[in-house]
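Pasting in a structure now, in C-alpha cells, and then I'll have a few things to ask.
Note that one protein chain of the assembly has been removed; the remaining protein chains are unaltered in position.
Let's turn to subunit A:
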C-alpha cells in the first residue's frame, strides 16, 4: 500500500489562535492524511526538528499575529540548512495579499488566506506531493483518442447548418440530455466528433458558460477504457474532479469531468462507451 501523506501543522511564534490550525488538521485527517499538530508557541527550529523527526511531506504554518514575514522564511532557511528542503511548506492565517509574493519568493509554496475551503488545501497538498514524488514519470497511459470536442452554441439548428453546409461535416443525430439541460448534435470528422451543445434552460451549465464567455469551445472529451480507475488515480494525485462518479452523458457515454483549475484551463471530459444497450435510454435519467 502507498504511504499516506504526512503533514505537520505548526504554530510558529507566540500567537495563540489555533482554531484554524485545529480545523485544518482535522480536515486533512478526514482527507486520509496523517497529521501531527505541534501545539502553540513553536520556534522555527522546533518546527523543523519535528518535521524531520516525523518524516513529513508537508509543513503547514499558521500565523495570525503578523509575524509571518519573519517566521516563515526562517523555517525554510533551517530546512535548507538541514538538507530537508524536499519538505513542502505552505502557510495560512491573517496574511495580507501584498506579503504573499515575498513569502513565495522565500520558498513558501502556497499561502492560503481566510475563506479557503479545506478541501482545496487538501487537493493542493496531494497534487504537490505527487508532483514531487512522481516528478517526470506519468502515472497513466495515454487515452485512446479525442472522442469529441464540445462547443457551446446559442442556436443549435443554425450551428448545425454551418458545420454541415459550410464545412461539410456529417450529422450523426440530435439528442436531449435532460439532466444537463442541453440539446446536442453530433457531427463526425475523421475518427473523432464535434459535439454542439445548446442550453435548454437558463440554469444549465452551458447557458452559464455562454453568459460568461460567449459561444465557443466548452470541453474536450478523451476516450478511455479504464474510467473509474483513472478517476481514482487522478483524485489521489490531487486533481480536482467536478464529480467523483461518472454520469451518463450523451451518445451512450459515461462521462466525468476534470476541473479546469487542475488542467491548466481546459474542461476535460473522460468518456467511456456504455456496454449495455439498456442504458442508452438516458434522456430521463439523472
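Note that a residue touches a chain if its C-beta (ideal position, glycine included) is under 8 Å from a C-beta of that chain, and two chains touch if they have at least 3 such contacts; residues count from 1.
To be clear about the criterion, contacts and distances are computed from a predicted model.
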"Cytochrome ubiquinol oxidase subunit I", "ATP-binding cassette domain-containing protein", "Ammonium transporter" or "methylmalonyl-CoA mutase" - which is the UniProt name of the missing chain: "methylmalonyl-CoA mutase"
Absent-chain contact - pick from A:55, A:70 or A:104: A:70
Hidden partner interface residues of subunit A, rising order: 13-19, 22-23, 26-27, 39-41, 43, 65-71, 74, 94, 96-98, 113-115, 117-119
